[in-house]
Structure formats: C-alpha cells, structure tokens
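Okay, structure first, notes after.
Note that one protein chain is taken out, while the other chains of the complex remain in position.
Order of writing sets the labels: A and B. Residues in every chain begin at 1.
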Amino acid sequence: MSTTVAAPAALPAAQAPARTGALRAMAPRLVLGLYVLFLLVPIYWLVNMSFKTNLEIASGMTLWPQQPTMENYRRIFTDRSWYSGYINSLKFVGLNMAISLSVALPAAYAFSRYRFLGDKHLFFWLLSNRMAPPAVFALPFFQLYSAVGLFDTPWAVALAHCVFNIPLAVWILEGFMSGVPREIDEMAAIDGWSFPAFFVRVFMPLVAGGIGVAAFFCFMFSWVELLLARTLTTVDAKPIVATMTRTVSAAGMDWGLLAAAGVLTIIPGAIVIWFVRNHIARGFALGRV
Amino acid sequence: MARIGFERLAQRYPGSPHYALRPMDMVWEDAGAYALLGPSGCGKTTLLNIVSGLLRPTEGRVHFDGQDVTALPTERRNVAQVFQFPVVYDTMTVRENLAFPLRNRGSSAREANTRVEHVAGLLGLGAMLDRRARNLGADEKQKISLGRGLVRGDVAAILFDEPLTVIDPHLKWELRSRLKELHRQVPVTMIYVTHDQTEALTFADRVVVMSEGEVVQVGTPEALFDRPAHSFVGHFIGSPGMNFLACAVHGREAMLPGGQRIALPRAYAPLPGRVELGIRPEFATLAREGLPVALTRVEDLGRRRIARVELDGQPFAATLPEGMAVPAEPCLALDAAGMLVYADGRLAEGEA
C-alpha cells in the first residue's frame, strides 16, 4: 500500500517544522508590527512635541513631555488667524466634495452603462488630468481665477481641486457601478420608474459604498493638497496648510505650535477613515476588485 | 489508497447549538467508490472537508489505514480534492497545472511529465497541454482540476465536492462516465459529494445518505431503493419518491384512517410513535379494482406515466401501466413485495 510507503518519508519532515513552524507563524505578525511601528513613531513624535513647551523642545531630547502643556493648542483655538485656517480648509473641501460627486455620478453611470461617441477618448482625457502635476496648473490657475474674480475664495480652490478629483470620482464610481448588474436598470424601466427617480431612489443606494469611497477620496486629495491651495489664496480664504508654512517662515521656528497645528490636521482624516474602514480596501482598488 | 475510518466523529461550529455533523462511526473500504448524498446544508461538505483535513473535527478521530490522521494538515494527508468551482492556476499552462501537485512534492520534471501525459490522455486534455489554462472553458478547467487530483499515483483518496455543478448538462454525462471509467482503471478510494441522486447512484458502489447532520443510511443503490432505512431516504431517492401512508399496524395488517385494510407481507410487533406504510410508485399501479382513489392528474415522464391520486385525502403516486386508459373509477393495486413499515421515520423489521 502506498500510504505505508509514503508515511515514513513524511514523518521526519513532520518533526522538523515544529520549531521553525512557530517562528514561521510569528514572522507575519513581526513584519506587520514593525511596519506599524515605522508608521506610528514619526506621528508620535509630532504629538509628543505638540505637548511640549518650546523651552523643553530646545533644551534637549525627551521621549515624552516632562511638563505637558496645552498652551500650543490653546493658542491655535484662540488666535483667529489659526483657527480660521481650519474653517477655510473645511469650506473648500466640502465644496469640492459636493461639486465633484454631483457631476461625477451621472457621468460614471454613462460610462458604466453605455458606449457612445468618443467615450474611450473622453475617459482617458479625464484621467490624464489626474496625471497632470499640480505645479503645471499653479500659474494658469492663478491667472484664471484672478480674471474671473474668484481669487482668494473657497470656490477657487474647490474648482481647482476638481481637476484631480472629478476624474478620480468618475473612475471609482464607474468601477462600483459596473459591479451592479444591468438587469436592475431594465427591471426598473419595466416597473415604470422614471430615470431620475430610478437613479436617486434605486440606483444610488445600491452604490452607496462607492459614493462613500469617492467622497472619501475627494476629501483626502483636497485636504492634503498644498500647492494650489496656497497659490490661490492670500488672506480671506487661506487654508490651514498654508497658514502653517507661512507662520513658520515669518516668525522663526515655533516647533511646539507647528506640531500642534499638524496634529490637528491629522484628526479630521482619522475620523473620516474610521467611517469608511469597511470599504477602504475595495475603495483603494478603485472599486475594481 | 486507504481504508478510511471514523470514530465518534462529530463537528459543531462555534456559536451554533446544533451539530453540523452528529456523532457517528463508519468505515469506508479501500478502493471503494462512495457518494455522499443529501440536500444542501446536510453536512456532506463538512464531512468531506474533515476527510481532506481542511477542517479539524471538534470531536472524534479520523483514521487512514488504521493510522490516526485527525491532527494531520491537508498537505500531509495525501488526499486529492476537486471543488465545486474549477480552480486553475491562471498564469500556468495546462501541463504546468497538472504537474503542480507533483512538482510541489519534489518529483523530477521527467517523472512528472510522464504522469501528466498519462492523465491528460485519460481526461481528453492531451491536445491542449500547452495552452494557457485561463483561456479555457469551465468544463475544461474542471477537467484540469480533476486531473490535478488524479495525477498523483499514490493518493489515499480523491474527494469530489459537487464537481459537475458548473458543467453543461450534455457534458455531465461524459465526465461522469469518464470518472466511473477512471475508477475502474485506477483503484483508489473516491468520495463524491452531490445533492443529485442520479449522479450519486450512477457513480457510487455505496451511497451515504445524509440529512441534517446525520448519516441516515449507507448502502448500495439497490438497497437504498428497495429498503430505505429512513423515510427521508425513501422520499429523497427515486423519482417520484416513496409514498408514505399514515396507518395503524396490527400483526400482518395495516389499517388506514379511513378504515381500509391492507395485508402486509410480514408480521409486526406493536410499534411505537407515528406509524406509516411506505410503498414506492413502482409497486403501486392504477387498476380497476383495489383501493378506491380520486385521480388528481397524470404525469407523462416519457418512458412511463405517473398517476397522482388521493387515497382518503392522503396524496399518493402510482404507476399507470403502459397502454392502459385511465379508468372511470380508479383503484390502487399494491404489490406486497414493496411494502415497508416505518415507525417514527425509521424502518421497522417485521417477521416473515
């Protein structure tokens, strides 16, 4: 019988992995643990510094604040030039999300459901805007939005960010929508739904996950971008990211304040991630898995 | 090749109060062709995965040739398994796919190739050995899955988990007869999971019928047909299934609720619980005399006709003999040879 032949050959191999087996089982956790550590240590360092006084920062290395202080945060929340930066940022981010999604939804539906004249070229052209370096657009945007009188308003930044976010939103939504069987559309037509009613009441709930993910990406790329946001604003609409760079260059190095401002920019992102955590993996694959 | 034994084997999934597989003892003989038959959720795939080692049972032991393999992982159990949906390695050619299990176990390229050519010949894959696997149709992919199971000459058992689900009906026949043929050539223990009685009855020497986590009968296809050990088997095997009439049994006589008396071939001691008389449609014919019934409809199955009738309000299926017109006052003629008595669903033994 061949099992009795095979068994002795298999047995010595059985004892050997007992020790290396434990190591093998540990290895993935170790890799993941090290990577997470690598991600968190620099962030920790920023948080650490935000609770220190400038005196403590300047006087030497401490792994955690010796005299923890909220002074840096207090200054940000009481100084208008600081906290208005956050409000301005949230304004154009919100505007951008609203604009991007409302135009991307019907377009993504068209791309996922129909072929039409020039569809492929149009799609690539849209994506090519996502591939354009913001540095290329900085100067023309400055001139364009100055000319139409939108300079230094949230609208300028929101519209400028649309160049990157609309193509991305169309791409993501198209991926999610293509996962919804077309029979749904046909059933709805047979049941007598009008197209707008069908789209809002039936179709959009089906791709709710995709809409969430697209909104997340619009938030993300609008929230993190500096170059355009800085170029298109001066005073009234100045976003927090620009406030940070300018204060640094003007008033010397107030590290504690800078760190506190940085920590406060991380928090909205962390909150948003928590809401989309179940869709995040699929979302980063742009709905195409 | 191995004799597979189960000892007090049971499976309970975490968080579930019920057994997915109720405790049981069983032995499957070496080189046998077995089918696990039952409706979805009856525990047949659970049992299969326990045999292959993908699932570790919560209770009991599994033996291969008397050796306890309960704790052994799949890759050291020396079994092959074919899944419901074809699994092929996309980036490889058919040849590389078939050689994969051998190469992983350290066979030389030449050795592997000889086996691959042989198996490809058996399955009719010879012409497409050097094509990429991902460009093939579902039935060819499933043949590759089968081939990967067959290519190892030394396996203890080959397990099939509803392997013909995605295959077109007209190809099912071909693949099934090929499997049967293969079993004749390569005497290895084969275990075939299905919910389709035709597949089970044509493939297997012995069929294991399962219901709600319990093995209700193990037997040859004839035994399942002639003497179902459980009313579930009677219902499930045969098309249409066995008729069951609620009745009371005294000695050699069954009495229906309406008062009709039926003579039984055997004598029965007083029976506990719910008593039924079981009789297959093949042993009940529509006639001009016998038990009067009300005809509901006639189904023409091509080779034979089935009359759906009501006997005292109880539905019943009977054979309408060839060439016979439907009688104006239909009656049932029952063949005593096919009469079985069930108490609480289980076959009651009578005395001759």
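Heads up, the rule we're going with is that contacts are C-beta pairs under 8 Å (C-beta built on N, C-alpha and C of every residue); 3 or more make two chains touch, one makes a residue touch a chain.
Everything below uses one rule, namely that contacts and distances are computed from a predicted model.
Engineer: One chain of this complex is missing from the view, so tell me which of "Anti-sigma factor", "Dihydroxyacetone kinase subunit L", "Sugar ABC transporter permease" or "CcoQ/FixQ family Cbb3-type cytochrome c oxidase assembly chaperone" is its UniProt name.
Structural biologist: From the choices "Anti-sigma factor", "Dihydroxyacetone kinase subunit L", "Sugar ABC transporter permease" or "CcoQ/FixQ family Cbb3-type cytochrome c oxidase assembly chaperone", the unshown chain carries the UniProt name "Sugar ABC transporter permease".
Engineer: Among the chains you can see, which ones touch the chain that has been omitted?
Structural biologist: It touches the following shown chains in the full complex: A, B.
Engineer: Out of A:51, A:92, A:137 or A:176, point to the residue that touches the absent chain in the complete complex.
Structural biologist: A:137
Engineer: Which parts of chain B are in contact with the chain that was left out?
Structural biologist: These residues touch the chain not displayed: 52, 54, 73-75, 79-81, 83-85, 87, 89-92, 100-101, 104-105, 132, 134-135, 145, 148-149.
Engineer: In the full complex, which bits of chain A touch the chain not displayed? Write them out.
Structural biologist: Touching the chain left out of view, chain A contributes residues 27-29, 31-32, 35-36, 38-43, 45-46, 49, 57-58, 61, 63, 99, 102-104, 106-107, 109-111, 113-117, 119, 122, 124, 126, 128-144, 159-160, 162-163, 166-167, 170, 182, 220, 223-227, 231, 240-241, 244-245, 255, 258-259, 262, 265-266, 268-270, 272-274, 277-278, 280-282, 284-286, 288-289.
Methods note: only the chains that are shown with their structure count from here on.
Engineer: Need the CA-centroid distance for the pair chain A / chain B, whole Å please.
Structural biologist: Taking the average C-alpha coordinate of chain A and of chain B, the gap between them is 54 Å.
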